[in-house]
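Questions regarding the structure given below will be posed in turn.
Of the protein chains in this complex, one is absent; all others appear in place.
Per-chain residue numbering starts at 1, and chain names A, B and C are given in the order in which the chains are listed.
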Amino acid sequence: MKKAAILGATGLVGQRFVSLLADHPWFEITLLQSSGKSAGKRYGESVKWVLDSQLPDKVADLPVEPLDLASIAREGVDIVFSALPAEVSVDVELELARRGLVVVSNASPMRMEPDIPLLLPEVNADHVEVLELQRRRRGWSGGIVKVPNCTTSILTLSLKPLLDEFGLRRVVASSMQAISGAGLTGLPSMLIMDNLIPFIEGEEEKVEEETLKLLGSVGGEGVTLNNSFAVTASCHRVMVLEGHTIAVFAELEKRSIDVEEVIKAMEEFKGNKIKGLNLPSQPEKPLVVKREPDRPQPRLDREAGKGMSIVVGRVRPDKVMGGVKYVVLGHNTIRGAAGNGVLIAELLVKKGLV
Amino acid sequence: MKKAAILGATGLVGQRFVSLLADHPWFEITLLQSSGKSAGKRYGESVKWVLDSQLPDKVADLPVEPLDLASIAREGVDIVFSALPAEVSVDVELELARRGLVVVSNASPMRMEPDIPLLLPEVNADHVEVLELQRRRRGWSGGIVKVPNCTTSILTLSLKPLLDEFGLRRVVASSMQAISGAGLTGLPSMLIMDNLIPFIEGEEEKVEEETLKLLGSVGGEGVTLNNSFAVTASCHRVMVLEGHTIAVFAELEKRSIDVEEVIKAMEEFKGNKIKGLNLPSQPEKPLVVKREPDRPQPRLDREAGKGMSIVVGRVRPDKVMGGVKYVVLGHNTIRGAAGNGVLIAELLVKKGLV
Amino acid sequence: MKKAAILGATGLVGQRFVSLLADHPWFEITLLQSSGKSAGKRYGESVKWVLDSQLPDKVADLPVEPLDLASIAREGVDIVFSALPAEVSVDVELELARRGLVVVSNASPMRMEPDIPLLLPEVNADHVEVLELQRRRRGWSGGIVKVPNCTTSILTLSLKPLLDEFGLRRVVASSMQAISGAGLTGLPSMLIMDNLIPFIEGEEEKVEEETLKLLGSVGGEGVTLNNSFAVTASCHRVMVLEGHTIAVFAELEKRSIDVEEVIKAMEEFKGNKIKGLNLPSQPEKPLVVKREPDRPQPRLDREAGKGMSIVVGRVRPDKVMGGVKYVVLGHNTIRGAAGNGVLIAELLVKKGLV
Partner (left out) sequence: MKKAAILGATGLVGQRFVSLLADHPWFEITLLQSSGKSAGKRYGESVKWVLDSQLPDKVADLPVEPLDLASIAREGVDIVFSALPAEVSVDVELELARRGLVVVSNASPMRMEPDIPLLLPEVNADHVEVLELQRRRRGWSGGIVKVPNCTTSILTLSLKPLLDEFGLRRVVASSMQAISGAGLTGLPSMLIMDNLIPFIEGEEEKVEEETLKLLGSVGGEGVTLNNSFAVTASCHRVMVLEGHTIAVFAELEKRSIDVEEVIKAMEEFKGNKIKGLNLPSQPEKPLVVKREPDRPQPRLDREAGKGMSIVVGRVRPDKVMGGVKYVVLGHNTIRGAAGNGVLIAELLVKKGLV
């Protein structure tokens, strides 16, 4: 059992990490820290638990410490899961890596740095080798591995089979994102009730850039962005609790493709990069295709593969774009954040990097 | 005062027509008919009124008749507003036209017929001349004029200044449509609560086709579709009461355009086709541009221009598409349906066609 | 294994029955019938499945027959679960009982008949003996057993320990009911969006009467209503997917009670009437007390005991009423309908009545 610390444990992504790691066969939660006001109390008392699943008792009794890097080292922690707020995360994560700890981080800073692996295992598990380059370059024995932006992960898992089979040129993505993506207190109800917000700060840039890194390649300097296609996004917040939906319009390299070939390519996508590794969080079918005309829908499909599968529907020809258009949904706090983080950690363990 | 009949008066669009015509300076509601179960009672008793505005008393006392074309002729009705269900509308509207009545219809059948004007006055008021061709061709003295699909009207009002100033090539439109668009009872709450539905039957085809007719030209046979650009759409239903929002990605003919030029073109769009006609329902600014980063929003912007203005925001460069992307919102039952219908009727009156 | 038929299988309560019986250790779904338009197709094709849980494959393949009593007899069905609409249910259920079948029915008609057991097992499992009286009186070998109204079951489970320990006089109940209670298509979204409806037809009468029967006693003629206390209710529909919440104000017989005694009585309530029977659906704690100030909440507490436990919170003195006031929540389609129905069926099997 590897000892795990969760930083930012009381936030929404932190709660997801807690929920997923509480009874994990490989990890044991030994330390919870928060940069907020919760520090000092028992987790059960300080967290405003909002997940459907019950707060596990043994975790409820753990104390929530304030951020304290020395404590993390002292506890003999093997791996750190960071769900810290962006502005706090950088210094903390760099210092942890210097102190020899491996950090799997959901925070957005540093995701685009070439020597920091940005992982979506089914798609680019091989990028994990960049960790070695990182260690040499930065001179530390620890490491920082980043979890991609939620919308990006969901989009990229759906694009991978298309890129591999048909090539991509232009991809237009219009998202309808759940309120959980704004965090526990990030979105006042007065702003979203009977409304939608057509702007999520920084989101479109992340989708447009991180997708190119996830589908990029590893070179001497680290990861090089994929330059064979480009993404343009428009991201919006809607009144859904969990589950991001994206309308995708993809221009393909290959022309004159039967839409059935596209559906087949998506149905057969098995996430070969980690197939056979049998990681505990790995979904049997990372991509599920629905043929019903009105799917996917967040409330009905977000739990597919225990929240780790993306669900694609409405795959149909797009003559205007020269390719296909479809709708893809994924659980934003599991597949899009903490679940992916845990899968990454499992990959690191399997590869002997933790 | 022109005498007006409203068919399908108890449905949602019917209620909007009632609300807009109850105190209209040019029209007087003299007849209400319904194809449903409401027939026989007073309007106030039979309608399940859901609009924010009060049901006007004088209309509340009008009886709701069953569909009866003879009655319409008998009452000396000058103009008929049809909010009938699609499957019922065709026969009724054709017969009314044969009997010499002018019908302004919100029903979707027949919208694409070349000799039936599909009107969005600020954009193509000149298409109204097709009515003459229609009368000759079909041998009737009445006429059928169609109100475009709601999402299409909102999209097209925003595209018009772009087409005129810069030319269009490919347009990608991803909509987030309000529940009112499904009608009074069309969408059970169990289906949309904490959810979104990524499919609205027939909607994408309407958006893709009607836009080309609205921006088309009049020829010998009626209206010819615009063939200089094409639209690809993905239409979704979200938990918003009123107001359709569309994320638009537009590839422009003209390259290297400063986004400020685009914003200027949109701000200056005055709907010249009807400028100066002073029609009562005509908004002073058919297109309002918002510069705040998080606008437009349905709850905050749908009442612009009393529900007749569309609101555009987030206008920004789209290097991938080779043009611009933006978000546009419009009130789907006013600008997108009944309000547009009343404006069309005012145009017909002004042109002496009623 | 007992063979089970589900009537009204495609409605919301029908879907719950299907979900709960699909993998039941004692029951095997052998027949699905519907009084609606679904008849003739496979269940998977005809049902608009809205539950979070997946539609089990083996059930998806079952055909949905139209209502056909002869077929039920032919199939060797042991027990019938009826989720038929009220207006259809009476004739069907009476005929099934005449043909020797036992029907566990969620439909509201006949619930108040003295010789028809209305069961909430933890509270009045002993009323099941009335089935014998019913058989003699009505001269049939089958039987009809009724599932109480959802709000009533949730309220009554919370009142039982109070009645037993302290006696009740007046009970005021104000409910906030979930939209699922209106059925699959019963509540258009246009009516409930940014709204609440302060009236649910027939609901208050059911709550006021059925509570007295559930807490009544068995005599020579069947069940006599409890006449030691009375209930006054006001029932409202709110924008919650599942889970009915009730604010209760209870005047107690015993005066000068410490609220801690009341909480203790509720915490210790074990549903003795079925304790030890080990029925599969029986929750370990039929009543869970929450001490947090802002509980219970539907989204967070409706799954307690797999949807079979009610959750009580905010227990506090009510000096004005002379007793206590509290808030109770229960899963309306599980504890309040199908789950209770399955528990009743298990009780019947255990008692050798099926």
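The criterion applied here is as follows: a residue touches a chain if its C-beta (ideal position, glycine included) is under 8 Å from a C-beta of that chain, and two chains touch if they have at least 3 such contacts.
All values reported here derive from a predicted model rather than from experimental measurement.
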- Query: Pick from C:Gly36, C:Pro117, C:Gly216 or C:Pro296: which residue touches the chain that isn't shown?
  - Reply: C:Pro296
- Message: In the whole complex, not just what's shown, which of C:Met239, C:Met266, C:Val288 or C:Ala304 touches the removed chain?
- Response: C:Met239
- Task: Kindly state which of the options C:Leu21, C:Leu163, C:Leu214 or C:Val327 is in contact with the chain not pictured.
- Result: C:Val327
- Note on the structure: Per the whole complex, from B:Glu165, B:Asp194, B:Glu251 or B:Asp318 the residue touching the absent chain is B:Asp194
- Note on the structure: Residues on chain B facing the left-out chain by the touch rule are 49-50, 52, 193-194, 299-300, 303
- Residues of chain C (touch criterion as defined above) contacting the omitted chain: 170-172, 174, 176, 193-199, 201, 230-232, 234, 236, 238-241, 245, 247, 249, 293-300, 313-314, 318-321, 325, 327
- Note on the structure: Note that chain A touches the absent chain at residues 12, 48, 50, 179-180, 182-194, 239, 241
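The criterion applied here is as follows: only the chains that are shown with their structure count from here on.
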- Item | Centrality ranking, top chain (CA atoms only) | A
- Message: Suppose each chain is reduced to the average of its Cα coordinates; what separation in Å results between chain A and chain B?
- Response: 41
- Message: Need the CA-centroid distance for the pair chain B / chain C, whole Å please.
- Response: 47
- Item | Numbers and ranges of chain B residues touching at least 2 other chains | 193-194, 239, 241
